[in-house]
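The complex is shown incomplete by one protein chain, all other protein chains being positioned as in the whole.
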Amino acid sequence: MSDLALRSRDLRKVYASKSANPVTALAGVSLEVQRGERVALLGRNGAGKTTFLRIASTLLRPTSGSIQVFDVEVDRHPDKVRPYIAVVPQEGKPFFHLTPREQVYTYLRARGLTRETAKARTEGSLERMGLTEFADRLSITLSGGQRQRAMVATVIATEAPLLFLDEPTIGLDPFARRAVWDSLRDLTRRGSTIVLTTHYLDEADALSQRLYIIERGHVLVSGTAEELKRSVGGTLKVFLPQGAPSVDRFRGFGSCVTDGEGLTVIVAPERLSELMTGALGLGLTATVGPVTLEEAFLNVVGRSIDED
Amino acid sequence: MAGESVARQYPSVPVRGRALPAFLLVGWRWISRNPAVAITPILLPFIFLYFLSLISPPSLRPLEIVGAMLFTMQNIGSWVLGDSAVWRIECSLQDMFVASPLGRLRYLFGIAFSNMIAMLPALVVLAVLLDWVGGSYGHPLTWYAAGVLLGSLLVMWVLFSSIGIAISSRIRTQREIWPVGNLTFTLLGMLSPLYYPVRYLPPLWQAAAHFLPATYAALLVQGALGITPASQAQMGLYAGLLGLCAVVGLTVTLRLYRWGEL
Partner (left out) sequence: MATSMVVQGVLLVFVWILNPGLIGVALLGAVLFSMFTMGQRVLNEAAYIRIDHKVNELYLASPLTAEGYFLGMSAGVLLVYLPPVVIVGALAAVVVHLSVAEVGLLLALAAAVWLSAASIGYVFSTAFRDMRAIWAYSSLFFNVFGVLPPVFYPLDLFPTALRPIVLLMPPSAAAAILQSAIGAAHPTHGELLLAAVGLVVEAIGLFAFAVYWARRTARER
């Protein structure tokens, strides 16, 4: 058996539509996830991340291409794959008439766990997700963030060999997000493999051991967060607020990202001094910081959009 | 063989889910926290029976009670439809069960079972009423009749739960749930002669009713109770046709029933 938990080859998914042109959600995605890895899929809205996740977790049929989970063809033998996976769907909600404790326990029992194992894992999962205080409150009375935590707790408790999480920390406060991260790290230490989609680049940076950037159904780039940050041509960024007419002269120092607030220049350390001297000499305000995944993402995806 | 290697790698992972312990809790908690959910299936048949008692001859009472029981069981399809659609569309919970070892048939059984919990009190009360009223009209609930009734109810439960979940898997928005369920199952209840003898229907409608499983369930139970006399051969025929309708119905519905796209 290979060391791969997940492998896709040229995976395509086209959604047919009676009223409009067919939509190509995946245009040939090839990627691999090693066992015990935490991999994040990043991309803009509509890039194809959720479609990929849903195909991998046996919820959708691919149009063409292949995808294997633990060396089993998902398309041909979904029932062989399903015992070994679990999924947190996007915008999922728990059973409204159950408490989080009942929700987790019910799901574990449905997965075939014994009463004792289900009870023990339920308590552990609720504690890890900080839900002990709310464990016996009806889900319908919980806030959106608490419900999301209940959904994540449900799937974490399965300790399945391969977990798919679609935007798992959406709507969660910073403490809750870190609780999720800690739980996921703990799971991979114990042998589970995690594939998640996220829009939170700090989450992808902190949590993923490798990530894939997907845009319009293609994989644009893959690697570790550090590799991606280095690929933009510098490790530091200088932010120059907009309004000053001379800002544009600094575009030559490296790749740039413009937003409504100003210009961010990615610069190599050896050119920083020159840039700062120039900016301050013109009376501009400049802020320096390390390059984050956001700049890398904007750079990679922005280039892709420009090329198109 | 596909999957053997991963099964050896993860021997402690259950490869088969269990619907009963999970959905017993789901169903019990639903009625214990929403008592009206249990009261509604109890009261609705009695509301109809009261209405019928005012407009129909008294000799039809036992037949109407049998009809109420079969209609209650048929209507479980509507509740199964609603639950499975809400859990899939609103909560995305079905995705979690698809990506698990539970399997589509166990999931179907689970939802059907959880809704049966709410229906049981109504069926028990109606059975007691049937024995009492039936007895006073010379049609007591004998062991034989009870067995036929139970068998018919079981077939109806399986078939109409399957119809409910199959239809629900094709519904796209929450707004469609109630009207589709209401229309489907109330119409089925209306077309089948559950509350009156089949001979009361116009000829064309009688012919159409003979394509519906509930018609044979009604004829079987009425025959077993002696309400609508039937020979052994006729009873055998009704049972066979009920079985055939059930097999055809289940085949079609299980083909329609979408469990993910795989």
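Each chain carries a letter (A and B) given by its place in the written order, and its residues are counted from 1.
Quick note on the criterion: a residue touches a chain if its C-beta (ideal position, glycine included) is under 8 Å from a C-beta of that chain, and two chains touch if they have at least 3 such contacts.
The structure presented is a predicted model; accordingly, all values stated were derived computationally and were not measured.
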item: Partner chains on view for the chain not depicted; value: A, B
item: Residue of B:L105, B:M190 or B:A207 in touch with the missing chain, whole complex considered; value: B:M190
item: Candidates B:M1, B:L54, B:L204 or B:A233 - the one touching the absent chain; value: B:L54
item: Sole contact to the chain not displayed, among B:V6, B:A22, B:V66 or B:V86; value: B:V86
item: Subunit B residues touching the omitted chain (full complex); value: 30, 34, 36-37, 39-40, 43-44, 47-48, 50-52, 54-56, 60, 82-83, 86, 90, 174-175, 177-180, 182-183, 186-187, 189-190, 195-196, 200-201
item: Where the unshown chain meets subunit A, residue by residue; value: 96-97, 140
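FYI, only the chains that are shown with their structure count from here on.
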item: Whole-Å gap separating subunit A and subunit B, where each centre is the average of the chain's CA atoms; value: 43
item: Complex interface listing, subunit A residues touching subunit B; value: 1, 54, 57-61, 70-98, 102, 105-107, 109-113, 115, 138, 154-155, 158, 160-161, 164
item: List of subunit B residues in touch with subunit A within their complex; value: 2-3, 5-6, 9-10, 13-19, 21-23, 25-26, 29-30, 33-34, 87, 90-93, 95-103, 110, 260-262
